[in-house]
Every structure is written in structure tokens, then in C-alpha cells.
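All protein chains but one are shown at their positions in the complex.
A and B are the chain letters, set down in written order, and residue numbers restart from 1 in every chain.
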Amino acid sequence: MKKYLTVFKTQLQHTLTHRADFFGYRIANIFEILIQIVVWSAIFGTTQQVGGYNYSEMITYIVVGRAFSFFTANFGLEHVIARQIQFGELSNFIVKPMSYLKYLVSMSTSRSALGLISAIITSLILIVIFSNYIIAPQNPALWLLIIAMLILGYLTHLFITILIGFIAFWTVDISGIFFSVKALEKFAAGVYFPLNLLPAAFVNFSLALPFAYTFYFPIQLFLGKTTIHDGLIGLAIQIAWLLALYFMIKGLWRLGLKKYESVGI
Amino acid sequence: MKKYWSIIRNEIQRQFTYRIAIAAYAFGNIAELVALAIIWTVVYQSIEVVKGYNASEMISYVVFAWFFSFLTTTYAFEANVARDIHMGTLSNILVKPMGYLKYMMTVATGRIFVALLVVLIQVIIVFYFFWDKLIFSIDFPTALLLAAMLVVSYLINLLLSILIGFIGFWTAEIAGIYLALKIIKNFLSGFYFPINLLPATLVKISLFFPFAYTAFIPIQLYLGKISFAEGLRGLAVEIVWLVILYGIIKIVWRFGLKKYESVGI
Partner (left out) sequence: MIIQVRNLSKTYEYYKKQSGLWASVKGLFRREKLYKKAVKEINFSIEEGELVGFLGPNGAGKTTTLKMLSGILYPTSGEAKVLGYTPWEREAAYQKQFALVMGQKNQLWWDLPAMESFILNKEIYEVTDADFKENLDELVELLDIKDVLDVQVRKLSLGQRMKCELVAALLHKPKVLFLDEPTIGLDVVAQKNIRDFIKSYNEKNKTTIILTSHYMEDVKELCKRVIIIENGEIGYDGDLTSLIEKYAPYKVLKVTFEGGGVREEEVRKFGEVYKFTPNNVTLRVPREKAKNVARDILSSNLPVDDILIDEVEISDVVRKIFSKEK
């Protein structure tokens, strides 16, 4: 266990030395949120409702949604994995008495920890600024459920990212694939816009996939647009997906490793 | 002169070896566009006009902003510049009888070639799906002016990329800064939405910067929202900015090189 703690600490130091990057990303995030808010403000200047959302709900969707996405973010981990595979750094892990998957989870958690602290600060500032518009749930059980979903959401997102990173076992041309898979993932998670702006069939379809549970679904709970009962069902589906993803990673890892060993990459 | 042609040819060949990666970006790019189109379609179900744009104008805006931005993008060329600086490959060019600025501009020109082919295919797909929602009406002089604006826009973007890449002389951490600058740039250029959705003061501010002339103004011209004369004025402003940027680059290059020479990076 201690070795994974050390991985965590070392990675934390690494992130701290890259502070300029760090602040750059935060500024970029704030701008992105502001842009979305400006656009929706302009739209709601002429109408009361868009796709079943009023102004407060939409602002909440954006601000709280952004906070949620910080909780579940892993900041481009797929590129780190791909680099380790392609430059042969993976060999360093194979020869050590340490599981690569556990290494990834502890490293990523550390990478995310700092992001998380700064994200909480950013989110708090935004939430204070827009406090008049933000709708928060009162029920503590609901909060508990949301937090559980976010923790699982973090893992789901992490597992998906690891799977994407493993593509690097088979091809060197990864940047475009990564970008597209990530964009589709964001789309299906409801990051670009609330999924229920789309026809019901599409919403149901995306609720059968793991992505919506990392973003869209917790926000619906937060906004009170989904009942706790439905939320629990969502949680169950999320757990099922997490298990499925775990086994997919195991399987893909074995295949990838075989490829890695035979080619020597 | 021949050496520049040689560079372009090499770069095109190099890009062809990455054709799969480049083509793979297409899916993600289209997903982002589709997300924007969906949002606006839903919005226009309850409103007729947003800030002077009707539904087909807005969809046209979004699609053409997307199209124009791909015609004028440098595909994160700043990363190449920064990499040359960090990896010390800049030295390879410094010891040769050739100017680095000219070299990089030539590489960039060769670099967009394959990507442009992919964009053309993307655009055909996108136009096919949005056909009945898009506005197509343009006369020959306007088309000529538009083409001129896009060429100058590309050059502005290129100089900006190189300038941002030069940040690499002073810090190794650039990814965050890039992202922040890119988002601010996209915002001010009207890539996500027409900037006149913004409060009037912000519009004035953004018209002072070069960015608006790379997307917003050309599309306004295309949609017939500004006159030919105003378009010409926009082109003039673009050219003035191009000259200013070139001057800034020359100066920053001199300082950066002094740093490079003194530190050896």
C-alpha cells in the first residue's frame, strides 16, 4: 500500500513544479464557463424556457456541472498512458513488483487531487457569483447519493480513459482517435448541453451507456429533475458498468501486453 | 527559393504518414459542431429571433464559423515551435544558413495541406446534412474579399501561434497557457457564437483585437450583415494587425534567442 502512497506523493510534486500549466488550465476553465453563461444569458434574454430548462436551471447545469466534471476529471491521463506504452516506459512497471493498473489509479488520483483543490476554489467563486441563480437540493440523502455517484463517476471516467489509452498498444497514430473518442464521450455525457434537449429515444439510449452517469445524471439529481428512486437505479447501473469496464481493462491489458511483449515496441 | 519548396514537400509527405490520425480528428470535430447545432435548434423552437439572427442565419453562422476556422487554423503549431525550443532541435536550424522564422512559416504551410483535404471531406458531409438550413448567397466580389480575408486570417493565426510558441523560451510549461489563450482567442473571434450576443462594450473590445476579423467579420460579410465597404475596412484592420504581429515576433524572437543562447536550454 505504501508504494502507491509514494507514487501519489511523487506525482503531486511533479504537478507542483508545473504550476504555470496549472494556472493556465484554471484560467481556461473559468473562461469556458463564462462563455457558456454569456451565451445562455443572451438566449434567456428573449425567452423564459429552453427545452424545459429555465434560466436558473440552465446556469446551475453549467456551473454545478462544471464543478462535477472537475471531480471526475483525470486531465488527459490517456496521453500519459500512451506515452508510457510507446516509449517503452511501461517496461519499468512490468519488471517491478507493482500492478500497473493500481499504479495508474494512484497516480491519477494524485494528479487529480491538486486539480480538485483548485477546482473547488474556482467552483466556489463561481457558485458565490451566481448564487442567486443556483438551485441547490435540501435533502441530505440526495447529497449523499450525488457524492457516491461522483466518486463512482471518477472511477468510471478513469477506467474509460485507461481503455482509451490502451489503444496505443495497437497504433501510434493516437492523437486524433483520442480527440474524437473524448469528444463523443463528452457529447454522450451531456457536457456540451443537457441530453434531454434531444428526443427521448436518444436520452434512454445514453442512459444505457456509462457516460451520462459521470455528468448529466448527477446534475439532474441536483436539479431535482430525477427522483431519489430513479437515482438509486442509476447508481446500480453505474456500478454494473464499473465492473464491466474493469473486466474490459483486464482483458485488454492482457491482449495489449502480449502485443507489447511480442513487438517490443 | 528551392529550399522552401523542399520543406513544403517534406512536410506534406510527413503529414501523409499521419493521415489516419488527422482523419480521426474529423469525428470529434463534427460532434462539436452537431452539439452547437442541436442547442440552437432547440433554442429556436421557442424563439423566432436571437439578437437579430433567425434560425437559418444562426445555423449558417455556426456551420460557417466552424468551416472558416478549419480553413484558417494552424493546428496547434505553437506546440511545434515550443518543442523545437525545448528539445533543442532549434539548434539544428540555427547552425544552418536559413532563417528560423522563414523555416517555420514554410513548415506550417506544408503542414495544413493534408488537414485541408480532410476538412473538405468533412465540409461535404456537414453541408449535406445541413443543406436546407444553410444560407448560400454570395456575389463574386464578396467571395473574392472573403477569400482574401481568410488568407490574411490564416497568416494572423500563424503568427499568433509562433508568438505563443515563443513562450517556450521562458517556460517549459506551455500547455496550460496555450489552452487558456486558445479559448480566449476563440471567444473573441466569434468562433462559438456571434460576438454581438455579448454586451456592447465587449463587442467593441473584441473589435479592437485581431481575432474578430478571423471569424466573426468574415461570416457577417458572408451573411450580408455588414456591407462590402465594412468588409474592406475589416481586411484593412487585419493587414494592420498582421504587420504589428510581425514586428512583435521579430522583437520577441530576438529576446528569446538571447535567452536560448545564454541558457542553452
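Here is the rule we go by: a residue touches a chain if its C-beta (ideal position, glycine included) is under 8 Å from a C-beta of that chain, and two chains touch if they have at least 3 such contacts.
Fair warning: this is a prediction, and the values are worked out from it, not measured in the lab.
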**Q.** Hidden partner chain, touching residue among B:Thr41, B:Ser91 or B:Thr109
**A.** B:Ser91
Q: In the full complex, which bits of chain B touch the chain not displayed? Write them out.
A: 2-3, 5-7, 9-10, 13-14, 17-18, 87-89, 91-92, 94-98, 258, 260-264
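The rule is simple: only the chains that are shown with their structure count from here on.
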**Q.** chain A and chain B: spacing of chain centres that average the CA atoms, whole Å
**A.** 28
Q: Quick one: which bits of chain B touch chain A in the complex? Just the residue numbers, please.
A: 18, 20-29, 31-32, 34-36, 38-39, 42-43, 45-47, 49-51, 171, 173-180, 182-184, 187, 192-193, 197-198
(Q) Under the stated contact criterion, what part of chain A meets chain B in this complex? (A) 18-28, 31-32, 35, 38-39, 42-43, 46-47, 49-51, 171, 173-177, 179-184, 186-187, 192-193, 197-198
